[in-house]
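Shown here: the complex without one of its protein chains, the others still in place.
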Amino acid sequence: MIDKRVASLAEAVADVKDGSTVLCSGFGSVGEPVELIEALHAQGARDLVIVANNAGLGDTGLARLIGSGRVRKIICSFPRTADPHCFDEAYRAGKIELELVPQGTLSERIRAGGAGITAFYTRVSAGTDIAKGKEVRLFNGEPHVLEEAIRGDFAFIRAESADRWGNLVYRRAARNFNPVMACAAEVTVAQVARIVELGSIDPDHVHTPGIFVDRVVVVPRSPRA
Amino acid sequence: MIDKRVASLAEAVADVKDGSTVLCSGFGSVGEPVELIEALHAQGARDLVIVANNAGLGDTGLARLIGSGRVRKIICSFPRTADPHCFDEAYRAGKIELELVPQGTLSERIRAGGAGITAFYTRVSAGTDIAKGKEVRLFNGEPHVLEEAIRGDFAFIRAESADRWGNLVYRRAARNFNPVMACAAEVTVAQVARIVELGSIDPDHVHTPGIFVDRVVVVPRSPRA
Amino acid sequence: MTPLSRRQIAWRAAQDLPDGAYVNLGIGLPTLVSDYIPEGREVVFHSENGVLGLGPAPAPGEEDPDLINAGRGLVTIVPGGAIVHHNDAFLIIRGGHLDYSLLGAFQVSAAGDLANWATDDPTFPPGLGGAMDLAVGAKEVRVLIEHTTKDGRPRLVARCTYPLTAARCVKRIYTNLAVLDVTEAGFVVREMVAGLDAPALQRLTDAPLAFAPDCGVLKAPPLGERARG
Partner (left out) sequence: MTPLSRRQIAWRAAQDLPDGAYVNLGIGLPTLVSDYIPEGREVVFHSENGVLGLGPAPAPGEEDPDLINAGRGLVTIVPGGAIVHHNDAFLIIRGGHLDYSLLGAFQVSAAGDLANWATDDPTFPPGLGGAMDLAVGAKEVRVLIEHTTKDGRPRLVARCTYPLTAARCVKRIYTNLAVLDVTEAGFVVREMVAGLDAPALQRLTDAPLAFAPDCGVLKAPPLGERARG
């Protein structure tokens, strides 16, 4: 029997080792698996490489992880969200390495990691400072940048509902990076608002099939503010 | 007002020119826009390049187009379906050029065409006859083949339902190549079993957003055999 | 001479979007554009975080915390809207599926070069977001921008001094003072606000300006800050 449910957040993140690469979904706080990241903070792993769109806001989730000095490097597109003081302080103090990637290239590199595509050529960033040091090649007379796949040791994602096989359904714009990151890690851990019966999700409406998901942990949504 | 409905199959394919590249969806006959292809046959365009998984079966759809000598070249993964006599005859007579592509590479090249990814490296086919003449490059010591994007002048696809914006919903395994090909052509034409009211498809359940679809023509499903 | 307000710049840009257009709205000024589409037109707004059919800000009490735009502002989704994941949101952008990308900017050059992701302040962490993808991928890139910085320096320049987002990508610019096209010959002014003359606009611009023969008056109706904005 396939049952990917785990009993606690602590159990869900227990085996993240120092030095791991962790893909963290979300666009700002929407779709962010903030409780998983908080559990990782409590677990204590250090020297992490984080792949995310942002670099945390306020003092929770990614921001706390960065503020506590656990993150060696962040690969992201937009570290400047509302109140990014944890990242800002670490960045200004030279305590965190930043690899800045255009958002679409970031998403595509993660997808490539999940899809068995080792590298690809894109026009995005050609001729800019971001392409410095990267291979550039002409196709149809236009410069293209070679970009390589990204994979995680772990992916932390967040969904609205799941069945015990790990089939996931998202709500509205909380989908964002979740289906992409779910594909691209050795271990994908999903925090979900609720568990539904196996077979209750129409196969045509599954957003992330369970084949991509290793662990599911329930974190009820807080009441809407 | 956005209204992508066209009144007839003939109108939907009227501007396909001789020499066009046409992406035709379907896996065998499931998800195949057979009435659109029949309309193209009636329209008379010649010297076509067809991109499809198969090369037609029996005497309808792609098979008829090939049998009538309208197809100069086919790019596909598996020409040998049940009763492929139209393709077989043309192939044996040297009347059709065949570019054989692994199915996943075919799908990925089409997606790349839709996604603005000009080329990519994959391990698939490295070291085989299919990779002959292609650029091979080592990543992590393993040979990879460089594959380039495919785009169509037209994509013919098939869906279960559509709204007037061209948002599409598929049923079960009839989804197959449809969402992929919808993205990768200058003009995407969808035959659909029925039109539904704008707003009646849950935004979380749209399979192909209307941004990819230029024309929608209704072809009721024939009663199930 | 009365410069346009930020909302009036957004209003002006909205008037040029044709019925049926698919349009991405970048962070900042552009996100205001969706409030001002003329009656009777259907324009589909795309947001890099996977929303197609972005609607106006929600009425009080109708906020959905899972529905935000690229600037993390709460939005609605219109009938006919669709949600896609991030990778498909950028397939749409990079694959040339958007008719227009409306972007903010620090600087735009007379060649259409765009700089909108980093300044020359090394202590200010840069932020790319989807700007590079949008600048390269959309069929047409338009910029909404204040004509000068707060301390009066031109943002429309002969050459960008800030790092580029993409070269030669901007086709039209809406500022608080003028509407300009970027042509092979550089900036061409299509409209400017009443009370401003050509020499005055030129003094606020760091690249030679040409003026269209039919150069018109840039005007917009009075627009209050919307209660729901």
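Lettered A, B and C in written order, each chain numbered from 1.
We adopt the following convention: a contact is a pair of C-beta atoms (placed from the backbone, for glycine too) under 8 Å apart; a residue touches a chain by one contact, two chains touch by 3 or more.
What you see is a predicted model; the values in this text were computed from it and never measured.
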Visible contact partners (per top-of-document touch definition) of the missing chain: A, B
Among the options B:V124, B:A155, B:I201 or B:V216, the absent chain makes contact with B:V124
Write down which of B:V6, B:L98 or B:V218 is the residue touching the left-out chain. B:L98
For the full complex, which residue in B:V6, B:V30, B:L146 or B:V196 touches the chain that was left out? B:V30
Residue list for chain B contacting the dropped chain reads 27-28, 30-31, 53, 77-82, 84, 87-88, 91-92, 98, 100-105, 107-108, 110-111, 122-130, 170-180, 207, 224-225
Chain A residues touching the chain left out here are 1-2, 111, 113-117, 163-165, 167, 183-184, 198-199, 201, 203-204, 206, 209-212
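By our rule, only the chains that are shown with their structure count from here on.
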More contacting C-beta pairs: B-C or A-C? A-C
Between the Cα centroids of chain A and chain B the separation in whole angstrom comes to 33
Could you give the separation in Å between the centres of chain B and chain C, each centre being the mean of its C-alpha atoms? 36
For chain A, give me the residues that contact two or more of the other chains. 108, 122-124, 170-172, 175, 207
Each of the following residues of chain C touches two or more other chains, namely 77, 83-84, 90, 93-94, 136-137
